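Presenting chain A:
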Amino acid sequence: MAYGMLAAGLVVGGWEAYRRWFGPWLGAEGNEVGTVLGWKILPRTSANLAMPPVEQMIDELTKPEVRGSSTAVWQAVLEATLMSLWLAFAALVLGAVVGLGVAIAMSRFKIVQRGLMPYLVISQTIPLIALAPLTVTWGGEISFFGFEWQKWTSAVVLGAFLSFFPLAIGATRGFASPTPAALELMESYASSWWSTWRRLRLPSAVPFLLPALRLAGSAAVFGVVVSEISVGYTEGIGYLTLNYLGEGTARPAKVFSAVLGTIALGLLMATAVGALDRFLGRRRPTQELV
Partner candidate 1 sequence: MSEQQPAVHAADLEKVFNIGRPTQVEALVGVTLDVQPGEFVSLIGPSGCGKSTLLRLIADLLEPTAGELAVNGKSARQARLDQDYGMAFQQSGLFDWRSVAKNIELPLELKGWDKAKRRARSKEMLELVRLGDRGSSMPWQLSGGQQQRIAIARALAAHPPLLLMDEPFGALDEMTREHMQSELLRICSETHTTVVFVTHSIPEAVYLSDRVVVMSPGPGRITQIIDVRLGDQRDDDTREATEFYQKITEVREALRGSELGAAARGIEDR
Partner candidate 2 sequence: MKRPRALLAVVVPPLVVGLVFLSLWELLIRWRDVQPYVMVKPSAVWSALVDNVGPIRDAAFVTGGNAVAGLVLGTLLGVVLAVVASAVRPLGDLINPLATAVNAVPIVVVVAVLTRMYEADSETPRRIMAMLVVFFVVFVNVLRGLRETNATQLELMKSYAASPLQQFRTVRLPNAMPYLFTGIRVAAPLAVITAVVAEYFGGKKNGLGSGITSFLSTAKKDVGLAYVAGASALGVACFAAAAILEFVAVPWQRRRSSR
């Protein structure tokens, strides 16, 4: 924690130092120091527009969101962050249910695993998030069980889609993790497949499920935030970021409060998953999914 504070302090310090002292000449138009192989690396600071001072960012938090509004920026950011958090939770639950179901099917039927596993593995290397804009036009066009597709549905479905894959992979590997000796032991007890699954495969999968859940949690957050932007769901923190970014010249420091909200969103999700981890009680060594 102390180190985390120190790290944050260093980021702020570096920002201010560059903004005040180095940026104005190193990042200035035509300064060759910041250009390597014809590629300009060092940012410009142009009159507090590009890199506003930290105190201005803090100041911005308490200002009204729009002129004359009674909501302060921090309230708007908090609301949007919580909204996105609920969406991400919903996405994670949905992704977990489907992911575990598929994993159970895969460990029950070898042929299902052979058919699906390659796709699950490949899914981790491709930008699935790119599908987010696909759902933009679905509002009012798709309905099921009397439920009409909404913009937030896009965010939840995308988040669930992204969190599904790591969970399915982790669970499948976990269910396959018992040693042959342990499986033979269960067989010698004439235990049914379900009974073996419940007593042996599921508990052995816990060390695989927890890191998978962590990955799935951040995938859900990522999916929700990015699809909010893609489909224009205005109540979440992702869209708010883009929205505030648009106010660039008028209130350059405003966007940072939204970025702060996004960071808080990720950390809140990580904390929630961590709490679940502790709740499950057994802090056994976990398997990293690499």
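Keep in mind how these were chosen: all candidates are chains of the complex that A comes from, given by their letters.
The rule is short, and it goes like this: a residue touches a chain if its C-beta (ideal position, glycine included) is under 8 Å from a C-beta of that chain, and two chains touch if they have at least 3 such contacts; residues count from 1.
This structure is a prediction, so every number in the text was calculated from the model and none was measured.
Colleague: Which single candidate from 1 or 2 touches chain A in this complex?
Modeller: Result: candidate 2 touches chain A.
Colleague: State the interface residues of chain A toward candidate 2 in the complex, per the touch definition above.
Modeller: Those in contact with candidate 2 are residues 3-4, 6-7, 10, 39-41, 43-45, 49-51, 111, 114-119, 122, 124-127, 129-131, 133-134, 136-138, 141-142, 214, 217-218, 221-222, 225-226, 229-231, 238, 241-242, 245, 248, 252, 255-256, 258-259, 262-263, 265-267, 269-270, 290.
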